[in-house]
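The other protein chains are all here in position, but one chain of the complex has been omitted.
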Amino acid sequence: MGVTTFLAQADELRAPAVDYGAVAPVLIVLGAACASVLFEAFLSKSQRWIGQVVLALITLVASGTALAIYAGDAPEQGTLTLSGALAVDRPVLFLWATLLLLSFGSILLIADRSVEPGGAFVAEAGVRPGTVQDRAQAAKSGMQTEVFPLTLFALGGMMVFVAANDLLTMFIALEVLSLPLYLMCGLARRRRLLSQEAAVKYFLLGAFASAFFLYGVALLYGYAGSVKLADIAAAAAGTNRSDTLLFAGFGLLVVGLLFKASVGPFHAWTPDVYQGAPTPVTAFMAACTKVAAFGGILRVLGIAFEATEWEWRGVLWGVAIASMLIGAVLGLTQTDVKRMIAYSSVAHAGFLLVGSIALTPEGLSGTLFYLLAYGFTTLAAFGVVSLVRDADGEATHLSQWAGLAKRSPVVAGVFTFLLLALAGIPLTSGFIGKFVVFSAAVQDGMAPLVVVALVASAVAAFFYLRVIVLMYFSEPAPDGPTVSVPGAFTTVAITLGAVITLVLGLWPAFVLDWAGAGAFIS
Amino acid sequence: MTPTYYLLLSALLFSLGAVGVLVRRNAIVVFMCVELMLNAVNLSLVTFARINGELDGQIMAFFVMVVAAAEVVVGLTIIMSIFRTRRSASVDDSNLLKY
Partner (left out) sequence: MTTGTFAAAEASTASGLAGYAWLLIALPALGAAVLLLGGRRTNAWGHLLGCATILAAFAYGVALFISSTALDPEERTQDLHLFDWISVNALEVDFGLQIDPLSLTFVLLITGVGSLIHIYSIGYMSHDADRRKFFAYLNLFVAAMLVLVLGNSFVMLYLGWEGVGLASYLLIAFWQHKPEAGSAAKKAFLMNRVGDLGLAIAIFIMFRELGTTRYDEVFSRVGELGSGTVLAITLLLLLGACGKSGQFPLQAWLPDAMAGPTPVSALIHAATMVTAGVYLVARSHPIYDLSEDGRLVVMAIGAVTLLIGCVVGCAYDDFKKVLAYSTVSQIGYMILAVGLGPVGYALGIMHLLTHGFFKAGLFLGAGSVMHGMNDEGNIRRMGGLRKYMPITFATWGLGYLALIGIPPFSGYFSKDAIIAAAFSAEGWRGWLFGGVALLGAALTAFYMTRLLILVFLGQPRWKDLRSEDGREYHPHESPLSMTVPMIVLAVGSVGAGAFFALGDRLAAWLEPSVGPLEEAHGALSHTVVGILTVVLSLLGAGLAFALFGRKPQPATRPERVSFPVRAARADLYGNALNEALFARPGTWLTRALVFVDNKGVDGVVNGTAALLGGTSGRLRRLQTGFVRSYALSMLGGSILLLAALMMVRFS
């Protein structure tokens, strides 16, 4: 190709039109993330924490405001922008709002410095764990405030991920959301060996999974000649090209997505990483990553692979069943509270997948509602976990939780409520979420799958109730953990999560209406 | 020469990388195997671009390279920090978190 032809083509290049109103929430978050990096560079150490917290909270509020303003008069059908790379439609707006709200709670948990004096994050990441210097840093009041820009980048990546309308954008967004998370996992102030191990495992497996995702993208590109979701859908609807490419590409792509969503059998990282990561980061991952991953799954399945639904649906049935059973059964014998919630999240991922493969408007709105409800419940649950501590930091072993209700009835009461929500007991958002998802699945002819899901729910209820029984009907251990009086940040985050769990359990209609306001566009 | 061979080579490289992740203990080597998988994908992308007669795939390969570079930065940081702690780069040494 000669230089002249290239120049001739360059004349035809046009900068794509950008609907700044539609993408403002993402731009604000990513811009603030960059600003946050500059804060790290230029603010003095004493100012960094307050500067970062204020910046992060303002960013979330500003982004939320921009979202609300745009949503107020957004086109009903949604809009495509950045030459079709991003789709901003009703489900995306709902997911963005969910992500921003959940991040708000997560940022509050991350920023808290009163539960763990100095915060949950390491003061100097360079110090080797287990040394004298490490013990000294654990007692220091500062923290590595890099966690704030990392959080903002991850959030930005998640927001792009759920709106991505082609697989390349989706891949970039996947990496933008994943890479900060790998680092955040390794930043715990205490038990740094565990924390680093979690980071290494998450990173290696995450990179492994993105390679699968990317190979899937490549095969689909080979199949459809394009990575746009709409083009893949069009190609799948009617071509005589090799279906091997299509289904191999689909399988590998979905593996990458299922890994991020911690759906079994691609869940192996989940318990280890949830347990090892600093608890606020675990909360952020459990709530937001789940939302982003399922947002992506919903979009990919709903747009690109709708036409081939009957070929892949049976396979994803199997995956959903495996995930629900793995989560429910393995959760039974866990002795660490964070690991237990991790397996619970694997089971919930299975329930969410049930809703996701029902490609109906009810399935979409039900899954979106479930994501919002589950996100807040699990966020608050990890918030409570961070409160129960002994001299070595958080007391996450279940035996240490025995008789907690006698020492701190309020904390035990809130945690009981959250566990009931995770179990799906009525009057909580968990019940409504399961109800809408399962009824959508039944309507779409997946009654046997729903039966399995109900059995799994019943099995999973056992380990939630076991914790409740432990808290209320066991004698507290003499050297048991104390419950920290939470600072304002953690209190707000836990209250936010618990109140939303309750409100969505009592008056779910308005959120269900929002969740069902529109469909994906491509 | 038909492009199909390039695709097969790419698949072979990808498999090699995947198997490498499973069998190698050194974290750096495991990570390099992942990079091998990514580059196998790049080969596929370029081949498909050639088959389809357009540039998209080649441009995507550049994106993948950039992402891989970013991944290297993050990955090496994490591996370095754990190497400093444990004086070992073996991934099998990190198994405190289990069951």
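We just call them A and B in the order they show up, numbering each chain from 1.
One rule holds in what follows: a contact is a pair of C-beta atoms (placed from the backbone, for glycine too) under 8 Å apart; a residue touches a chain by one contact, two chains touch by 3 or more.
Treat the numbers as computed from the prediction; the structure is a model and nothing was measured.
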Given A:Gly72, A:Gly314 or A:Pro478, the residue that touches the chain left out of view is A:Gly314
Touch with the omitted chain, as defined above, among A:Phe148, A:Tyr221 or A:Phe247: A:Phe247
Going by the contact rule already stated, which one of B:Leu7, B:Val21, B:Met60 or B:Val74 would touch the omitted chain in the full complex? B:Val21
Can you work out which residue in B:Leu36, B:Ala49, B:Ala68 or B:Leu97 touches the chain that's missing from view? B:Leu97
Full-complex touch with the removed chain, picking from A:Arg90, A:Lys201 or A:Lys434, is A:Lys201
Go through chain A and note every residue touching the omitted chain. 200-201, 204-205, 208-209, 212, 243-244, 247-248, 250-252, 254-255, 259, 265-266, 268-269, 271-272, 311-312, 314-315, 318-319, 326, 329-334, 459, 462
Applying the definition given at the start, please give the residues of chain B touching the unseen chain. 18, 21-23, 25, 30, 91-92, 94-99
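In the analysis below, only the chains that are shown with their structure count from here on.
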Would you mind pulling out the distance in Å between where the CA atoms of chain A average out and where those of chain B do? 25
Counting only contacts in the complex, chain B reaches chain A at residues 7, 10, 14, 17-18, 21, 27, 30-31, 34, 37-38, 40-41, 44-45, 47-48, 51-52, 54, 56-57, 60, 63-64, 67, 70-71, 74-75, 77-79, 81-82, 84-85, 91, 94-98
Within their complex, chain A touches chain B through residues 125-126, 128-130, 168, 171-172, 175, 179, 182-183, 186, 192-194, 196-201, 203-204, 207-208, 210-211, 214-215, 217-219, 221-222, 225-227, 271-272, 275-276
